[in-house]
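For this depiction, one protein chain was excluded, whereas all remaining protein chains were kept in their positions.
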Amino acid sequence: MSKATERATQVFKEQIDAPTAAFFSSCVSCGMCADACLFYTETGDPKYTPINKLAPLRKVWFQEYTLTGKLLKLAGISKPLTDQDLTDWEELVYDSCTMCGRCSMVCPVGNDIAYMIRKMREGFAASGHAPESLVGATRRAVEIGSPMGVKLPALQAQIRHLEEDTGLSIPMDVKGVEYLCMLSSMEIMNFPEYIGAIAKIFKHAGVSWTLSSEAFEATNSGIQIGVSEIAAELVQRIVDAAEKLKVNTVISPECGHAYTALRWEGPNLVGKRFDFEVKHILEVLDELRAAGKIKTKDKMSERLTYHDPCQIARRGGVLEQPRKLIREFSDNFVEMPDAGAMNWCCGAGGGVSSNERADEIRIKVFQRKKDQIDAVNPDALVSACSNCRIHIEDGLEEYHMELPVLSLTETLAEHLDDSVET
Amino acid sequence: MEPVKSPMDLNPAVKSTGAQGETVGEALRRQGISRRGFLKFCATTASLMALPPTMIPRIAEALENARRPSVIWLSFQECTGCTESLTRSHAPTIEGLIFDAISLDYHHTLQAAAGDAAEAAREEAMKENYGNYVLVVDGSIPLGNPGYSTIAGVSNEDMLKEAAAGAAAIIAVGSCSAFGGLPNADPNPTGAVSVQEIITDKPVVNVPGCPPIPVVITGVLAHFLTFGGLPELDQLGRPVAFYGQSIHDRCYRRPFYDKGLFAETFDDEGARKGWCLYKLGCKGPTTYNACAVTKWNDGTSFPIEAGHPCLGCSEPKFWDAGGFYEALSTPTTDIARTAVYAVAAGAAAGVAAGALNKANKKRALSEHQTTTLDDLSPGT
Amino acid sequence: MNRGDALPANFDIPVRVTEEFTGNVTPLLHEVRHALGALLDKGEQTIIDLRSMPLAPGEEAHIETALGQGEVRVELNALGRSDIIETQYPGVWLITHSNTDGTILGKYIEIALIPDILQAQEGDIQAGLEQLGDTLKTTSTENDNGTS
Partner (left out) sequence: MTATEWLLWARGPAFEIATVILVMGIIVRLIEILMLGRKENLAAPKGSATTGGLRTIVSRSVPDSGTFQRSTFTIVAGYIFHIGLFVVIFLLAPHILVFSKLTGLSWPALPTTIVDAFAVITILALIAVLINRLNNKVKRYLSGPMDYIVWALTTLPLITGYMAFHRIGFSGPMLIALHIMSVELLMIAIPFTKLSHAFTLFLARFYNGAVTGIKGVQS
């Protein structure tokens, strides 16, 4: 057994828990998860069947944690994990799975496949079987503070521009405020308007907030590549900042996996319950709306539809809020088929967008999103994840479609009634 | 006081010397039976052989010319129930007539002769008719110790072998001789076996039942008389004409089984309405016999009609085939207790296996190595 | 024989006939109809052995009622009594053979112009002829003796 397989086996053994064992015990190879996965539906290649992506983990479970498996392993009938297994499955576990969890909603026996992919990546990363570009992003996140290599001065420059453009002040390192806003590098580099929108809405709603110069990056490459220690380190930076600034709530930005990383995995990664709350920006905005602190001046008449980012909706539980918020500025909102908890992934989540090797398949499987969009033929598409937005724009371009892709927060900010201060 | 009638008087068939040259037709006519009577006899014979009425003329022709065979009846470990079944009737029945048509040369329960005279009669008949007589056996044969059952100092096994050697046909009457029966039931203290376990070089017609239906016994005799040979037999050596269909398949209560209407106890509404007795342990589905059609006591009824489940008495091992009142589909053992033990053993084994897994996982966790950035790209 | 005879009057036999059990009655009557057709068209005779089919208590009586009684009723005395009854359908005969004790040995439905068993048998005719001849011979001898 090579060092890599030894390491992978050892990590798998750490990762396998009761749910994993229950899931593997229950699989009847019905293949329904394939029909739920855009990597299968758009390629027609059965190797992309979600449960198949877990074969190496399943092998270790069977050999290490079942009586039958142990006996068959002793008898030499069940062969141990090989380097070839790891090499063959690397593409399946990283390039063709966004951990969107749609298969987990469909599996008739209730297997949470995405949950297990997350665990399997731990073993793959530890044994050196993670995609190179994802490793690079992780290295930048740890060493520079951002997977895209964005440093504080770059953020400060953007803030300066925004303050000049909008005339709004963007607070930094203010202690004792209500909200600490986190950002994603993509927002800083590609969609700085998001920061301006936040400033505008919070001013309108009259709530106090701040950014942190020590922790502004919300994304977490550790989660995507599957290294809990690194993920924990990245989460710890945010926890430290939030505690230092004594905020009540940390706001996760328009990013999918950042929410999962901070909201759901965060406390488990650092090993303690947070003293503050973690909310997605949509949750905060909807609370403000419900409290009557958000008033819009007009409603768009263009046909709008909403793309649910997987980690926010299906894996995050933020489903009603975006719809309520969109209705504040639109009277022509339509739902795509399968919208909500069963929405189809854009194809770029779970580290796939940072993985250059996956570029081709990522664009290929966008066909699924395209079909979904075509079904309602909207004038614009709203979403709440920068990663989704960038990939959808890429995809639309690739498929020669003209469709504006909007940020929900930014669009809401544009339609705020400036005349009232709530 | 009226003198006790000898069995010979009760049963004219038992004669130490028979008119062996006589045909069946002659024998019947000698008894003053007209040809109309003979035709009636043939019709009922066809009926008891389970042959279609179209066979009546053939039967009439064959019987008219058939020679009366010599029959030697040996009784081993038995209860005389089989003989009772056959001779129970007070008036001449059609079975009785068939019986009359044979020459019963030895039957130690029925014959008047006893002791040396009886044995001499047997030996004489065997000698005279060597190769032609019919051997009827009731009762099982003890192999555990020959002394368990002897006749005139001869062990059952020896007597059977000797009698079988010169027999034209062997008929094992009753479940004891056919399958071992009650003596063979667990723990089988005498080492009882069936006829066909000893006589392996000749076909044995098994007429099982505890007791067998009288018309089935005579039906086989009638077949031998009529056709001179043995009827078609099933895998267990039973005549297909009588044992070809299960009690269940010919049971008049079968429609209730199909409708799922069962008597749950012997005195419930279902029992009163004549519903299916499956749940009360009826062995009808696994029992092949003609009871449901021929019935008992001159066609009056049969156990299921009287409200009692079939015991399966014409099948091998019926004494040991689970309780008489246990439904056929249920396990024969105390499965609930076994299951409880299995749960306990499973829990113990499961906890042990789980503890091993836990230790395995704990070891993996203790060997945990922090994954560093350098681990991620081992090539660089 | 009535089974109830041996039982106390208040004893209720638990098994009651509540309906047509086996469903064999109707097919049997159809079989009779076909056989009757065959008798008319081709002169074919049929005998049905009622004791060869599973019948529920009461079903036999049901069949007899369904067939009814016709014009002919013959009692035969050979090896006990036999009743040969033409049913309400001419050509359909119900034959019941009993032994000397009155116990029923068999029941048949015969579809024929006249049941076989009613026809005088050759052997019996032969015997009768001889007997009649003997009787006449004896009588004439006696007569001869008387006149001489």
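A, B and C are the chain letters, set down in written order, and residue numbers restart from 1 in every chain.
Everything that follows uses one rule, which is that a contact is a pair of C-beta atoms (placed from the backbone, for glycine too) under 8 Å apart; a residue touches a chain by one contact, two chains touch by 3 or more.
Given the structure is predicted, the values throughout are model-derived calculations rather than measurements.
S.K.: For the chain that's been dropped from view, list the shown partners it touches.
M.R.: Taking every chain of the complex into account, the missing one touches A, B.
S.K.: Which residue among A:A22, A:L74 or A:A290 touches the omitted chain?
M.R.: A:A22
S.K.: Of the listed residues A:N268, A:S301, A:N332 or A:N377, which contacts the missing chain in the full complex?
M.R.: Considering the complete complex, A:N268 is the one touching the chain left out.
S.K.: Of the residues listed, B:Y106, B:Y278 or B:F302, which one is in contact with the missing chain?
M.R.: Here the residue in touch with the unshown chain is B:Y278.
S.K.: What chain B residues would touch the chain not displayed?
M.R.: 234-236, 246, 248-249, 257-260, 262, 278-279, 285-288, 315-318, 320-322, 327-333, 335-336, 338-339, 341-343, 345-347, 349-351, 353-355, 357-358, 361
S.K.: Since one chain has been left out of the picture, which residues of chain A touch it in the full complex?
M.R.: 16-23, 25-32, 34-36, 40-41, 44, 46-47, 49, 51-52, 65-68, 104-112, 115, 263-268, 271-274, 277-278, 313-317, 319, 337-338, 341-342
By our rule, only the chains that are shown with their structure count from here on.
S.K.: Measuring centre to centre, with centres taken as mean CA positions, what chain is farthest from chain C?
M.R.: A
S.K.: Averaging only over C-alpha atoms, locate the centres of chain B and chain C and give their separation in whole Å.
M.R.: 33
S.K.: Residues of chain A that touch two or more other chains: which are they?
M.R.: Where chain A is concerned, no single residue meets two or more other chains.
S.K.: Enumerate the residues of chain B that touch no fewer than two other chains.
M.R.: none
S.K.: Mind listing the chain A positions that touch chain B in their complex?
M.R.: For chain A paired with chain B, touching residues are 4, 7, 10-11, 13-14, 16, 64-65, 67, 122, 125-126, 128, 130, 132, 135, 138-139, 142-143, 225, 227-230.
S.K.: Any idea which chain C residues touch chain B in the complex?
M.R.: Contact set of chain C toward chain B: 1, 3, 14-18, 21-23, 47-49, 51-57, 59, 76, 78-79, 82, 97, 99-101, 103-106, 108, 116-117, 121-124.
S.K.: Would you mind writing out the residues of chain B in touch with chain A in their complex?
M.R.: 353, 357, 360-361, 364-365, 367-373, 375-379
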